[in-house]
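A short write-up of the structure that comes next.
As you look at this complex, bear in mind that one protein chain is not there, while each of the others sits in place.
So, chain A:
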Amino acid sequence: MSETVYLSVFIAVAAVATFATRIIPFLFFERHTEHPLIKHLGRFLPAAVMALLATVFLQRSGDWAATVPGADAILAGALVVIIHLWRRNALLSIATGTAAYMLIRQTDILEIGFAG
């Protein structure tokens, strides 16, 4: 198999596998949208998944080998929560939290603060 053919087939296989995970529920559960179990999942699953994604990605963005483990992610994350509960403006909360995280990451301001 030539390189170009391999790459083309590779991309096609990757695309089909990814699309399969997205379309399967629509193929097999379409007729059961009024089922109370599907309604229950539809109502509660988004909140659960959001909390789960926030938790996993917050953990992954933290530096757990720092003087105070994970302080970079936890401080920035807490700032997002506080600003959002205060003003309830999604863009403001996200921009403030991200700017704080970038400042912490790029300047090592926490390490200097805790060590000094």
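The rule we apply is simple: a contact is a pair of C-beta atoms (placed from the backbone, for glycine too) under 8 Å apart; a residue touches a chain by one contact, two chains touch by 3 or more; residues count from 1.
Here is the rule we go by: contacts and distances are computed from a predicted model.
Hidden from the displayed complex is a chain whose UniProt protein name, among "Branched-chain amino acid ABC transporter permease", "sulfate adenylyltransferase", "Biotin-independent malonate decarboxylase subunit gamma" or "Alkaline shock response membrane anchor protein AmaP", is "Branched-chain amino acid ABC transporter permease". Take chain A: the residues that touch the chain left off the picture are 3, 6-7, 9-26, 29-30, 32-33, 36-38, 40-61, 73, 76-77, 80-81, 84-85, 90-91, 93-94, 97-98, 101-102, 104-106.
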